[in-house]
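Missing here is one protein chain; the remaining ones are kept as they sit in the complex.
Moving on to chain A:
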Amino acid sequence: MCGDGERQRQQRGYATPAEPTGDIQAASPIRFTNDAEQFSRPRARFIDDNNDSTTTSLRRQNGHGTPRRENNDDPTTLLRQVRIVPASPSYFTATPQYTDDLLKLSHLLRKHQLLPVLSPGSAPRVAWKTIDQYKTELAEPIRSKGYNTLLQLLKRLNYIHPSLMPTEVAEALEGFKRDIQPYLNTPKPIQISPYGISRAVGRRKSSSAVVQLVEGTGEVLINSLPLPSYFPRLHDRESAIWALKSTQRLDKYNVFALASGGGTTGQAEAITLACAKALLAHEPDLKPALRRAGCVTRDPRRVERKKPGKLKARKMPAWVKR
């Protein structure tokens, strides 16, 4: 910027679009001296390799460009042509890859937001990457709030009806799923053999039981013994065949159970679970009824170990003041 132009601008009332004053000069290093005119001299200069400032002014002023016929393989030509730019437009966010992912998913959602959606709760269960896995992959400092926004977008995109799911959305979602999907592990369905027998396993405490269920008249054999002789206690007898009793099918099925390990209660409850699973093979629609009866969930409780400093697992010795 030359001094004359500056003086002209100072005369105006308020800022107006300035006349083009020619090329901006690049700055030279400031060396502070006692010279009174050190700041009024032009500091900025363009590094112009053509050594001719008039012909390289705005192409519009010339009216036509001045093509340079130079050897493109020449490294000096290459250096004149290149410039360093950020690899992504999200460079200044300091988390460019995360920002690009967020923008891509937002764009996909906006594009496909009118597609039909599955009813709440019926979307395919997906194990998405944890924030730690994502952060390690990207090597960027991402906050959990930011990642949760990303997860919300993924979950919403996952709800698009599978028959109309666009390929680009499916591909984008794959990149955010964990390598191992635990929800793809579905238990093998219990089959009914050609003889009409279903076989299931149940466990409780340290006991396990195998039950074979077949449509019949209501006979029960446990370890080749009838029910009353194997379980002298009424409570155990009732809980062993609770699955059939709660659904009022005692006279409809025959039970053959093999129980091992643990004690009476453990074996009885193990037979409950096994019997329920085998019954579900015959009649799958009984599941809500059996769940209400408490036969479907495997009770995970085990005997807690004794710890040092305590008398049993939790019981502490008597407190002594001194």
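As a working rule, a contact is a pair of C-beta atoms (placed from the backbone, for glycine too) under 8 Å apart; a residue touches a chain by one contact, two chains touch by 3 or more; residues count from 1.
Assume contacts and distances are computed from a predicted model.
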Choosing from "Glycosylphosphatidylinositol anchor attachment 1", "Ribosomal protein S2", "Glyoxylate/hydroxypyruvate reductase HPR3-like" or "Protein YIPF", the absent chain's UniProt record names it "Ribosomal protein S2"
Contact with the hidden chain, among A:Arg125, A:His161 or A:Lys310, goes to A:His161
By the document's definition of touch, the residue of A:Lys135, A:Arg249 or A:Lys277 touching the omitted chain is A:Arg249
Residue positions on chain A contacting the omitted chain are 13-18, 23, 26-27, 46-50, 56, 58-60, 65-70, 75-76, 78-94, 96, 99, 103, 115-116, 119, 139-140, 161-164, 247-249, 252, 283, 285-286, 288-289, 292
